[in-house]
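Sending over a structure as structure tokens; questions will come in a sec.
Note that this complex is displayed minus one protein chain, with the remaining chains in position.
Moving on, here comes chain A:
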Amino acid sequence: MSDRINEKIQNYRTAPFDARFPNTNQTRNCYQNYLDFHRCNKALSAKQQDPAPCEWYRRVYTSLCPMGWVCLWGEIHTFIYLYKNVNSDGIKLNIY
């Protein structure tokens, strides 16, 4: 199974047709692959497994999503991560 995925990733040209998103509007296609990449990473790292299969989602979202959107989501991700302990006492940064 992982051989098939590795072969698919090696022969990657561009994001293939995805039957879940057959229409003109591909916004959700881009976002779904972005989410799937991060979820895949999180799930496989939690199980201490090799996150190599997640590379497929990364290639697909990189092909589909504008670079600006990816940057913005990355910033939001970082913001949420840093400030996730906000409470009524004020902002506590999560880096300490």
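Quick note on the criterion: a residue touches a chain if its C-beta (ideal position, glycine included) is under 8 Å from a C-beta of that chain, and two chains touch if they have at least 3 such contacts; residues count from 1.
Criterion: contacts and distances are computed from a predicted model.
Can you tell which of "Acetyl-CoA synthetase-like protein", "Proteasome subunit alpha type-3", "Cytochrome c oxidase subunit 2" or "Large ribosomal subunit protein uL3m" UniProt lists for the chain that's not drawn?
The record for the missing subunit names the protein "Cytochrome c oxidase subunit 2".
When the complex is taken as a whole, what residues of chain A touch the one chain not shown?
12-17, 22, 24-27, 29-30, 59, 62-68
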